[in-house]
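One chain of protein is taken out of this complex; the other chains stay put.
Chain IDs A, B and C follow the sequence of writing; residue 1 opens each chain.
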Amino acid sequence: MNAAAGPVEVTDRTLRDQARPVLYHYDPAFIEFFEHTSRLLQQVFQTQYDVVIMQGEAILGLEAASASLISPGDKVLNLVSGVFGKWFEDFIAKYGGDTIELAVPYNDAIDPEDVRKALQRNRDVKFLSVVHSETPSGTANPLRAIGNIAREFGVLTIVDTVSGLAGENLSPESWGLDVAVAGPQKCLGGTPGLSLMAISPAAWKAMESKPSPLRGSFLSILDWKSAWIEGHRFPYTPSVSEIYALESVLSQALEIGMERYVARHVAIARACRAGIKALGLELWAAREEIAATCCTAITMPAGLTDAQIRGRMRDVYGVMTSGGYGELAGKLFRLGHMGKAAHPTYLAAEMAILERTLADLRYPIELGAGVGAAMAALGEWSAISG
Amino acid sequence: MNAAAGPVEVTDRTLRDQARPVLYHYDPAFIEFFEHTSRLLQQVFQTQYDVVIMQGEAILGLEAASASLISPGDKVLNLVSGVFGKWFEDFIAKYGGDTIELAVPYNDAIDPEDVRKALQRNRDVKFLSVVHSETPSGTANPLRAIGNIAREFGVLTIVDTVSGLAGENLSPESWGLDVAVAGPQKCLGGTPGLSLMAISPAAWKAMESKPSPLRGSFLSILDWKSAWIEGHRFPYTPSVSEIYALESVLSQALEIGMERYVARHVAIARACRAGIKALGLELWAAREEIAATCCTAITMPAGLTDAQIRGRMRDVYGVMTSGGYGELAGKLFRLGHMGKAAHPTYLAAEMAILERTLADLRYPIELGAGVGAAMAALGEWSAISG
Amino acid sequence: MNAAAGPVEVTDRTLRDQARPVLYHYDPAFIEFFEHTSRLLQQVFQTQYDVVIMQGEAILGLEAASASLISPGDKVLNLVSGVFGKWFEDFIAKYGGDTIELAVPYNDAIDPEDVRKALQRNRDVKFLSVVHSETPSGTANPLRAIGNIAREFGVLTIVDTVSGLAGENLSPESWGLDVAVAGPQKCLGGTPGLSLMAISPAAWKAMESKPSPLRGSFLSILDWKSAWIEGHRFPYTPSVSEIYALESVLSQALEIGMERYVARHVAIARACRAGIKALGLELWAAREEIAATCCTAITMPAGLTDAQIRGRMRDVYGVMTSGGYGELAGKLFRLGHMGKAAHPTYLAAEMAILERTLADLRYPIELGAGVGAAMAALGEWSAISG
Partner (left out) sequence: MNAAAGPVEVTDRTLRDQARPVLYHYDPAFIEFFEHTSRLLQQVFQTQYDVVIMQGEAILGLEAASASLISPGDKVLNLVSGVFGKWFEDFIAKYGGDTIELAVPYNDAIDPEDVRKALQRNRDVKFLSVVHSETPSGTANPLRAIGNIAREFGVLTIVDTVSGLAGENLSPESWGLDVAVAGPQKCLGGTPGLSLMAISPAAWKAMESKPSPLRGSFLSILDWKSAWIEGHRFPYTPSVSEIYALESVLSQALEIGMERYVARHVAIARACRAGIKALGLELWAAREEIAATCCTAITMPAGLTDAQIRGRMRDVYGVMTSGGYGELAGKLFRLGHMGKAAHPTYLAAEMAILERTLADLRYPIELGAGVGAAMAALGEWSAISG
C-alpha cells in the first residue's frame, strides 16, 4: 500500500487507461486525444486560461516558469514556508533574478499581510513565487489572499500547486494566479512525468515581451504556445502513455465533481489529524488551519527514528509512507492521503498500521484510538462519497 | 473495496497476468503453460495425487464428482453444517445416491466421533461428502479427523474445500481425501471460473469401475484423465484467460510459501474475531475454534437489517461485504478476508468502516474498539508477512 | 500472431476490459453489468428471444441443450457435414435420443431439400440439430433454409453457431432457430469460457414440459431462466472476468454495427480464398459458396505435412494456424480470420508467411501471388472499414 506523499497509488482504471496502445503522436486520433485532455485539464483547473501540459515532472514546469519569465535583474518576492519554497530560489538565481525572501518557520504558513508589507516595501518586485501546498511540511499557504494582493500590486505570480491542485481549492482567474504548476501524481492520483500548467494572458505577455524570450528549448513554455496552442503540433514527442493516464485521472476527478473531489481531501486530512492527536502524537503544522490536505506531517515521536517507524510500517505491514525531506529529515514523517487514498478505508488502514507499529516499538499508545478518532471526525461522508 | 466472501478482490499482478494475450489452446506454448499450471496446483494442494482443472466454477467440480462417482443406490454419508453441505444432497439425489445425513445446526461443526458412529451404523456407506469450509456460515469442519475416519472404513470422501484451499491446512494423502474440489476465487485470491481438483487413485478407480463410467460430458472428470493427463490434449477448449489467472495466483501463493500463506489467513481471521467481539457483536460460529479463516460471520445485531449495515457500508463507504445466504439470509453478515484481503490493512479498513457504519446507524459501539482489538490480536505479523 | 481457428487473438481493448477488478457477483454493480451484457448479447444475436450466458465453453451450451431438451426416445434429425456435426450424436445418445443422420462428405454442406425429404420421411422427428459453421472443415451450412424447413414441420432446432455468430448472418426468429449456441472466442474475437445462447419460447416450453425437466445442474438452462431471467440471481458464481471480456467484445462489434461486422468476415474470407487459389493450393470446401467465414481450410499440399507447414509458420515466423481436427487431421490446415484477424493486415501477414514457408519448403509457389490476389479480391474495403 502506497500511502506516501507522491507519487501515489493510482486506481486500477488509471492503470488500464494508461495501457492503451501507444499511438504515433501525429496520428489524428492522438492529436484529438491530446486536445480533449487539455480541455479536461482546464476544467480541473477551473479556468478559462490556456493550459499547457509540459512533458516532464512538475519541477520542469517550475523551472520553465522561471526560465520563461525571469530576466536578469528581475526582482522576485519568494515566499518560503518550507523546503520547496526555499529551493525555488535556486531557479530564481539561475535565471538571473534577485530574490527577496519572505520566510516563516517550516511548520508555519505565510501571513498575507506580510506579503502586502513586503510588496509595499519593494515596489519594483516583478514576480511573486509561492508554494501553495508545501508537501514536505504538510502545510498550505493562503493562496487566495496572497494571489489577490499580488494582483493589487501588478505583480505576476508563479504558483507551485503541485500537490495542491484537486486537493485544495484553486481558481486562477479570481485568485490572481498567473503561472500555476501542478503534478498529476499528487491529489489527482495520477502518474508522474508531466507538468500541468495554467497560464494567464499577462503571463504569456510577460514571456513574449522578455528581452530574450525563451524558445527552442525543453524548458520553453512559449514553444508549446506556438506549436500546440496555435498549431496543434508538438514541439517534440509527447509522453503518449502519460497523456493516457492524465486523461484518465482528469476524467475520474470530473466525474466525481471538483467540489466533492476537493472536499474528500479536506475531510480525510481533517480526520487524519484527529487520529494523530488522539494517539498523543504531535502535528508538525503549527496550527491545524494551515495543514495541507495532501498529507499529514507528524513530528517524530521522542525516542523513535524514521527508520524504526517508517521502516517497520513498510517492511512488516506493507505500508509505504514518506519521511522528512531535505532539512526536515528525521524531524517528521508523513501520511499521504491523496487521490484514491483520500478515502476512509485508506485512512483507517494507514492509521491502524501506524498504531500497530508504534505498539510494536513499545511506544505508549492505545490501539484503536487513532482510527476511532479519525472515523469520528470524518463528518458526513455520504455527502461526498461515490 | 471488495471484502465479500468471494469472488474476492484480486491483486494487480493477477489482473496483469490474466491479460496475457489469448493463445490458441493447441499452441505448444499453451500446452506447456497448462502443464506448468497443473504442477503448481499440485504444490498448492500439497499432493502427489493427480490434479484436474475443470473449466467451470467450483460447483461444476462438485457436480462432476457426484456424477462421476455415484451410481444409483450408492449410500452417501453427507455431513451438513451449513447451506452448502445441505445443497450437496441435491446432487446425491440427482445421480441416484441415497443420502444418510449427519447434521448439526448451521453455526456448528461436525464432531468426528459422530462420523465414526454413523459409519459404524451404516456399514454399506460408499462415499462421505463434507464441506471443509462452510462459507455461508463462516465455519470449518475438522476435515483431517473426518477424512481419516472415512479412510478407516474404506469410504471414499468427496470434499468441498472451495473456500478452504490455501486458507486452511489440507493434505489429500494424509488426511484421507479422495476428491477435493477448490475454487481459485476464494483464499487463493483468483478469478472465478474453474474447479481445482485433487483426485486420489482410489477415486479414479471408483470412477472407472462404475457400472456406466461418465465420459463424453462437460461433467466428466474421466474425460480430463484420458485427454489431458494421458494425452496432453483437451476434452474441449479450456478457458485460456482463467488459466493465466490461475497460474498467477498459484505462483503468488507459492512464492509466499503455503505454510505462511495459510498462517496469514489464520491470523487475520483470529484478529477479525477479536475485533468483532470487542465491538460487542456476536460471532455466528458457536465457538471460535470452529470459525473458518475465509470469512467471519457475524450475527445480525438486534434492531438492524442487512440492508442497513451492508447497504451503507457499500453505498457510502465503498466496502462490499456478504450477507446471509439461503436460509441464513438476514440472520448474519460476513466480512471476507481471503487472498489479498488476508492482510492487516484490509482488516483494519473493513473493521473501521463497520464501526463507522454502526455508529451512523446509532448502534452503540465505541469507534476504534474493533480495530484496536483486531490489531492487538494480530500476533507476530512480521513472522508471516512479505 | 494467433491466426488459428479459435480461441483467437483478442484486441487490446478486450484485454484491458477483462482486467477490470473482480467484483463480488452480488455486488449491485455486477448484477447491473450482467444485465447490460445480456442486452448487448441480444443485439448481437439480433433477436428478441431470451438469451442465456452459460458459464463454460460452448460445448457446455451444446450439451446443455441436449440434456435440457432431449428425452429418451426422442427422434433427432442430426445433420452431419463435419467433425462437430458428427460428434453431436454422442450427446443425443447420452441423453437418450434416437439419431437420424443426414450426412454429406466433410467438405460439403447439407442441401436443404434433403432436410425436407428427411423430415417428410420421418414425421416423428422432434428436434433437428445442425452446425451452422463447421470450423474443422471451414464450411457453412445453409442455416436459414434449413431452419425454415424445420419450422414448417414443427421441429425444434438446436443450432451450433459457435463460430457462426458475428461472422455469418443469423436471425433466430426469422430463420426458425430455437436454441442457438455461440462462443465468444470465435468471430466475436473474445475469450473462451462462456456459452452464448438464444432460446425461443418454444424451446423454453419444450424444456419445461419435458417428463423430467433438467434443473439443479451445471447443465441446466432452466436454472438460468428461473434464477437469472426471472429473479436476477445466479444459479452459481459466474465467471466475472469472462463477463467483462464478453461485454467488451459485444460492445466493440455493435459499435462497428453487425452488418458491417459480418461483412468484414465475408470479405476477408473471400479474399483469403482468392489468395489460396492464386498460389495453386486447393480449397478444402467442395465449392466456394459453402466456405465458412471463420477460417479457410486448405487441402494439405501434396508432399508436405502439417508439421512442416504449420510447424514452420509458427516456429520461424510466429504465426499460429490450425490443423485438421479429428478425422481431418493431416488432410487440411486452416487459416483463421475472425475478430481482429478479419482485417486486410492480418490476412496479408498470414498469406505472406504461408507463401514464405512454402517457398522455404521448396514447394513451387510464386512469392507475392497469394497476397496480391487476396488484396485484389478484397472489394471495397472502405465501405466496411473503421
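In this section, contacts are C-beta pairs under 8 Å (C-beta built on N, C-alpha and C of every residue); 3 or more make two chains touch, one makes a residue touch a chain.
Only a predicted model underlies this, so the values are computations on that prediction, with no experimental measurement involved.
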item: Identified contact with the non-displayed chain, of A:Pro72, A:Gly216 or A:Gly257; value: A:Gly216
item: Residues belonging to chain B that touch the chain removed from view; value: 12, 16-17, 19-21
item: Residues of chain C (touch criterion as defined above) contacting the omitted chain; value: 1, 12, 15, 315-319, 343-346, 348-349, 351-353, 355-356, 359, 366-376, 378, 381-382, 385-386
item: Positions on chain A where the hidden chain makes contact; value: 2, 4-10, 15-16, 18-19, 21-28, 55-60, 63-64, 90-91, 94, 183, 185, 191-193, 216-219, 236-242, 245, 314, 320, 322-323
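Simple rule for what comes next: only the chains that are shown with their structure count from here on.
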item: Whole-Å gap between the CA centroids of chain A and chain B; value: 45
item: Centroid distance [mean C-alpha coordinates] between chain C and chain B, Å; value: 35
item: Two or more partner chains touched - positions in chain C; value: 16, 19, 21
